[in-house]
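Handing you a structure now.
One protein chain omitted, others in place.
Moving on to chain A:
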């Protein structure tokens, strides 16, 4: 993977525990517990012994909770600021438009939790009962969980390293009383790091039904999304498809469409073709999307006539189709 790394085998990223040191060979390696890097690691004895390695104790609890969830969808990108959270919210609202379904939104962006603001519930708090933590309900059939609800004030920074973030994600999965869900949509932070690895590890047994990748048209975004596609393939997540956001801007004055973020290298269409992923659709940039997100209202409900709404709904229909395949 890295041109300047040593000749040692690259460990499977999923076999590196969250509290492992820098050059951990991976728990499945022959050198587990015996390599020079293992000195001082809390897991050294377990890895080095011949005893079978026990699984993470939280996994059975997660499996139990997730048994009541029919479909789990990840919204990923790799690149920041492309509209993952905004897309997750619209997806949530669209699923919840059907009264007979129950939808949950889990925000695992621990440093920058935008989901509460976008749903207009930023000032709410999480309540705990004997059956677990209650999600915050936007409407009867749409529940949300985010670290945003647990901070004393909105300006408090969450300055946690990986292991602590992973602990919270584990709690979101095993301690939140979601109840029966038809859909659990998981909004992720940008990158391919602790949060992403943890979600995949924790949901390994319960299974992830698929991931939607969001990008914008420029090459700097596509490069990061290409890496995210590579990540999904490495860890075995099914990719439902790619969405190109901020794809063109319709001027409110002259109504002409212009390329605000030019697809200098072919945009998402070229990336989809190159990587064999389906292009689910392209959403134009409507300034009212950002405003709706800031005010915590559903863009799809407020502005049903916008071309962006049509694009969103077509993409969401396609996602439902692909999920049922």
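In the analysis below, a residue touches a chain if its C-beta (ideal position, glycine included) is under 8 Å from a C-beta of that chain, and two chains touch if they have at least 3 such contacts; residues count from 1.
The criterion applied here is as follows: contacts and distances are computed from a predicted model.
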Handout entry: Chain left out of the displayed complex - its UniProt protein name, from "Exosome complex component MTR3", "Cytosolic Fe-S cluster assembling factor CFD1", "ALA-interacting subunit" or "Nicastrin"
Key = "Cytosolic Fe-S cluster assembling factor CFD1"
Exercise for the section: Could you tell me which of A:31, A:260, A:297 or A:313 touches the chain that is not displayed? Expected result: A:260
Problem - Absent-chain contact - pick from A:138, A:285 or A:319 - result: A:285
Completion exercise
Touch assignment to the omitted chain, from A:118, A:173 or A:239, lands on A:118
Fill in the blank from the handout: Contacting the left-out chain: of A:103, A:218, A:247 or A:298, that is A:218
Handout entry: Chain not shown, touching residues in chain A
Key = 1-4, 13, 16, 18, 20-24, 78-82, 85, 110-112, 114, 117-118, 122, 154-163, 165, 189-194, 196-197, 216, 218-220, 223-224, 226-231, 234-235, 249, 251-254, 256, 258-262, 264-265, 285, 287, 290-291, 293-294
